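The complex appears here without one of its protein chains, the remainder shown in place.
What follows is chain A.
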Amino acid sequence: MRSSLLLCVALAVSLGTILVAGYPVSPDDEEYVLVNNKCQCVTVTSRFVPSQENPDEEVLERNIRIIVPLKARENISDPLSPLRTTFVYRLSELCKTCKPIEIELGGAIHQAQQGNSCEEPQTCYTYDRNQCYSSPVPLLYHGEVRQVPAALTPASCFAE
């Protein structure tokens, strides 16, 4: 009788520890960023959500958010170019990891490119907030026309 009581107490204690320590360590909304392309204004995130068919299972949900800058020019650095009417989003390109990583090989640190064809510049549909864009404008000065750069994004053009 006593031993079974002891067993019950032990069980309760262990159950208690499981219940107390059982809460998830990380926050509830565990959502991860797959793509955050500021150039084309695309973010892709993913997270696990309970399946609609079977609530006991989790399925992966991927959220793709695209902000389309409708007033952007074909060439964002040239305000005289026509308005952009086609916006192409290739997820294969967006998902490319072009950021080189540092790896250590034989005691030396090397830069390793993670993706292929990363050299081709991407067409941007919008301005990067931290970059200064300028366009040359003709200026008549002392009877002489010269091209001077004019800031397209003045707030981004302050020096550090």
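Keep this in mind: a contact is a pair of C-beta atoms (placed from the backbone, for glycine too) under 8 Å apart; a residue touches a chain by one contact, two chains touch by 3 or more; residues count from 1.
The rule we apply is simple: contacts and distances are computed from a predicted model.
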| request: Would you mind picking the UniProt name of the chain not drawn here, from "Polymeric immunoglobulin receptor", "BOS complex subunit NCLN", "Polynucleotide 5'-hydroxyl-kinase GRC3" or "BOS complex subunit TMEM147"? | output: "Polymeric immunoglobulin receptor"
| query | With respect to the chain omitted from the figure, which of A:Gly115, A:Pro136 or A:Pro149 is a touching residue? | reply | A:Gly115
| said: One chain isn't shown here. Among A:Leu70, A:Cys95 or A:Val137, which residue touches it? | reply: A:Cys95
| request: Write down which of A:Ser46, A:Asn75 or A:Ser135 is the residue touching the left-out chain. | output: A:Ser46
| task | Just the residue numbers, please: which parts of chain A touch the chain that's not shown? | result | 20, 23-36, 43, 45-46, 48, 51, 53-54, 57-66, 88-92, 95-97, 101, 103-108, 110, 112-117, 129-130, 155-156, 158-160
